[in-house]
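Attaching a single structure in structure tokens format; questions to follow.
The complex appears here minus one protein chain, its other protein chains still in place.
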Amino acid sequence: MSKSKSRSISKVLDGVSRRGFLRGTAAGVAGAAGVAAAGVSGSGRALAADKTVKIGFLAPLTGEVAAWGLPGLYGCEIWAEWVNGSGGIQVGGESYQVEFVSYDNEYAPDKARTGAQKLIHEDEVKFIMMLGGDTMPPVVEISNRTGMLVSTLLPSDLTPDTPNLIAPCEVHPIYNVTGVEWLAEAKPDLKTAVICAQDDALGRPSVATYLAAFEAAGIELVDEPLFFDISTTDFAPVMTSLMAKNPDIICLDTCYADFVHPLTEQAFQQGFKGQMISCTADFYDQMIAKTSAEFLEGFVFQFPDFDDPALNESFVNFQKPNAFFSEYAKRWPGEWGAVSWEYASIMDLWRAGAEAAGSVEPQEVLTAMKAGGTGLHAFGEAKWWGQELFGIDNALVGNWPVVVIENGKAVIKEYRSIPDWWSKHKDIMIKHFEAMGEMFYQRT
Amino acid sequence: MPKGGEAKPTAALWKPALLLIAVYAGLIVLPHLLSFSQKEIAVFLLINVLLVVSYRVLTLTGEWSLGHAVIMGVGAYASALYAKALGVPVPLAMLLGAATAGLVAYVLSFPLFRMKGFYFLIGSFAAGEVIRLLWKRFRDPFGGPKGIKGIPGLSDIEIGTLKIAFWDPVNYYYVCLLVVTLSLVVLYRLERSRFGLTFHAVHWQDKLAESVGVDTRRTRTLAFVVASVFGGLAGALLAHYLGTINPNRFDVEEMVFVLIWVIVGGTSTFFGPIIGVVVLTIVNEMVLREMGVDQARPLIYGAILIASVLFLPQGLESLGPKIKRLFAGRPDRPDRPDRRQLAGEPSRD
Partner (left out) sequence: MIDLLLQTCINAIYAASFMALIAVGLVLIFGVMGIINFAHGELYMLGAYVVVFLYADNRLPFFLAVALGLIFVGLVGIAMERTLFRPMRDNPLGGLIVSIGFLLILQSAVVMGFGVRMEHIPPPTQVIFHPFGLEGVVLPLQRLYVIAAAVLLLGALGIFLRKSRLGWALRATAQDPEAAALQGISINQTARIAMCIGAGLAGVAGALTAPLVRTYPYMGHSVIVTAFIIIIVGGIGSLEGAVIAAVVYAFVHTFVTTFADGVIADIVGLLLMLAVLVVRPTGLRGTRDRA
């Protein structure tokens, strides 16, 4: 597997047409009402006799936040082709083709509201997948009134008032405790840490989580968390500031890949010799190219490559992870990241719920999904959880992998249980969440 | 100072009155002809109409601000906090929010009106960014980067069996239509009043205006405050409909859209910005989305912007130096002939 891509002129042009520009324009010129064209159709393979169920994809597809939506839509495209190609989903004795209808919410709450109304009332989707965050509150309101089932990647959207909103895949940032816990056991001589994060809805709760995880592991934080604005381009001053306290561990929090790379490069250039830990390390091969394999040896993070053999464990529920990874890399070279598989993994969960319910109706699927208090999370069976932290048990929490770079390759060291950590240290977590103003009763 | 000059031959009032009635009849029927998502778009469009028309008030004095989106946000944040934290009834909170936006603008006018032209443009941007960063930085009461959630909406009205819920886009559309119409009437009258004429005078002939006793600084401040009050009102309308606001909603990108609507529409007439926002919203939110060109949408939108400015300069002609020269000798007549045609008024010449 090689993630490096070669791009020639013809490939770029190919990319333009492949990325739907020509196809979309043609549909517009043809004067099609175009609602279907806006979505990802099942490659026209749908049989006339089959029923179709529509799924809404309401995420940013253009603008600065598009990197958190668009690659997920690509993943869903592959998911839909595979599922539809093998006969669709079986619900109540009938087979359904799955069709995604996308609406670009530009990460703006008003467009999210408009999009949700369109998806629910005009496209009649049965489930809406979202990134969440700024765009979530108006959609929650609509979901509460229509009973529409909605998913988010950001569990910090969950409150007691969001009964139809689920966070079934990424229980960000709680899983970050697993990396710190593993690190403290594997390298007990590391005693001090510093942390930096972008000042936003992802960075802050994650800082609270890492602070709790460090405290639980007996690691001392030697400086206040350093926040920077998301428009920052030069990370030399940030790294200089972090290294000024001579910490054993530099924690990059849930910095976006765009920040993890320059921060890591700066740590390398400024001669950092200690341990690094981060939530993500997307495109770590490029980080190695910018630093060295020796420098990145032992870098701890939380997102495995999907060609990792450990994903073929019997308890992993993500369908064909290795094939999905290579198919994705083939179609969208260089676009692979966490969101690439997360939306697709939510679809696996939804499919299981719909097939168990014998219905595609949102409330029935939700009931079936949550039956027994457990669900099939991508990384193994997990429980519906969150009452104490989010005020509602709508986050699916179980194992999460701890990933370490060894000899230039990300390796899953082990799967760790988040509920186990929680049962031991929940008071510490709640304390730090409260200090950061991130508890559900502070987020109203 | 010339008089406002509202006296017109009664016969000549027929045409505009009929036109106005026809337009409003259309606007009242409109939401029932639209699809669900188009109803939502119509609500946001009405709010944006108020935003651009209020923005134009400031431009009358010749100053262009990059802070208007943030001022809208001040109205939204203030109104939301009054209603949510202090329990002020929503309609009153909206008015107080608008007043707060005006007050903030008044305070800002002291540093900002030391500057003119491009410096004012960028100065207003900096002031706005400082406000936005304060919202991000002070989580209490502004909620930090995630902003404020759970903003109360207008409470439902029950008259016998008839229940009017303002969460419904159609009902809120009528609320907006009413508020925006009243605001537009006020702004329209204001522009025709003595104050409005001094705005124009300050724009085109500020030295001359000063020499006849117009306090240009005070006039600019007045225009800035009035623009901000109504911009803040637009923000309040938005906040209590959406139920959530955050600092990103009022960032420079949003401001760029306001500028685009206003400039593409043109500012020399009262209706220019309205035409701009209506046409461009329909293009961007309906036509381009229907075409299914999601990723290419900004590209096509950008091309349309360029084409409209290059090939349809009507919206812009009043801004060019040509017009400046055209008006140089006639500070007392800010209107251009086509303005009255657009407004459906008879010519006074």
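In this document, chain identifiers A and B correspond to the written order of the chains, with residue numbering beginning at 1 in each.
By our rule, contacts are C-beta pairs under 8 Å (C-beta built on N, C-alpha and C of every residue); 3 or more make two chains touch, one makes a residue touch a chain.
As the structure is a prediction and not an experimental result, all values here were calculated from the model.
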{"item": "Among B:Ala22, B:Val107, B:Val130 or B:Val212, residue touching the chain not depicted", "value": "B:Val130"}
{"item": "Touching the absent chain when the full complex is considered, from A:Asp50, A:Glu215, A:Glu335 or A:Glu406", "value": "A:Glu335"}
{"item": "Option from A:Ala236, A:Ala323, A:Ala371 or A:Ala435 whose C-beta touches the chain left out", "value": "A:Ala236"}
{"item": "Interface residues of chain B (partner: the chain not displayed)", "value": "64, 111, 114-119, 121-123, 125-127, 129-130, 133-134, 136-137, 252, 256, 259-260, 263-264, 295-299, 301-306, 309-310, 313, 316, 319-321"}
{"item": "Touch residues of chain A, complete complex, unshown partner", "value": "4-8, 12, 15-16, 19, 21, 62-64, 66-67, 70-71, 199, 226-229, 231-234, 236-238, 240-241, 244, 257-259, 261-262, 265, 269-271, 283, 286, 289-290, 292, 332, 334-335, 337"}
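In this text, only the chains that are shown with their structure count from here on.
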{"item": "Euclidean distance of C-alpha centroids - chain A vs chain B, Å", "value": "38"}
{"item": "Of all residues in chain B, those that touch chain A in their complex", "value": "35-37, 39-41, 44, 136, 139-140, 144-147, 149-150, 167, 169, 238, 242-246, 248-249, 253, 285, 289-298"}
{"item": "Complex contacts: residues of chain A adjacent to chain B", "value": "19-21, 24-25, 27-28, 32-35, 37-38, 61-63, 70, 102-104, 107-110, 113-115, 117-118, 120-122, 133-134, 137-138, 141, 145, 199-201, 204, 437, 443-444"}
